[in-house]
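Yeah, one chain of the complex is gone here, protein chain that is, but the others are all in their spots.
Coming up: subunit A.
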Amino acid sequence: MTDDDFLDVLRAAAAEFDPVPAGVVRDASAALALRTLDAELAELLESDAVVRGDDGPLLLAFESERVTVNLEISGDVVRGLVTGAEGEAVVETPRSRRSVPILDGWFTVTDVPSGLVRVRLTALDGTPVVTQWARS
């Protein structure tokens, strides 16, 4: 038996004993709906991305042309400080969405499920802005 044949046997075994779960494919198919159109992207500033002590909060900084966002994530609490935006902040995960008012530049959302999170904002001139996804 050649190595290629043996690998084909292994591939068949993987398909039998460790197949891609149907739910994983379903979630992947649904992910296109998370596409954002016409929103300015606030990019994660890599140098500030992974500032986390052993048990300290995760600190993330995002920046777009119009807006800056600093997130402080402790467990299921996301606290944000924004400049260049006003009104409401919408904290999104792949499965949830919460709107909270921005007060003096700050907003706080609780009960945010762990995983990916991003924030939608409205810049002072009305331009919609969305941060990149970051892992909480």
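Observations on the model:
What we mean here is this: a contact is a pair of C-beta atoms (placed from the backbone, for glycine too) under 8 Å apart; a residue touches a chain by one contact, two chains touch by 3 or more; residues count from 1.
Criterion: contacts and distances are computed from a predicted model.
Not shown: a single chain whose UniProt protein name, out of "Quinol dehydrogenase ferredoxin subunit NapH", "Sugar ABC transporter permease", "RNA polymerase sigma factor (Sigma-70 family)" or "ATP-binding cassette domain-containing protein", is "RNA polymerase sigma factor (Sigma-70 family)".
Across the entire complex, the residue among A:3, A:46, A:104 or A:125 in touch with the chain not shown is A:3.
Residues 1, 3, 6-7, 9-18, 20-21, 23-25, 27-29, 31-32, 34-36, 94, 115-116, 132-133, 135 are the ones on subunit A that touch the missing chain.
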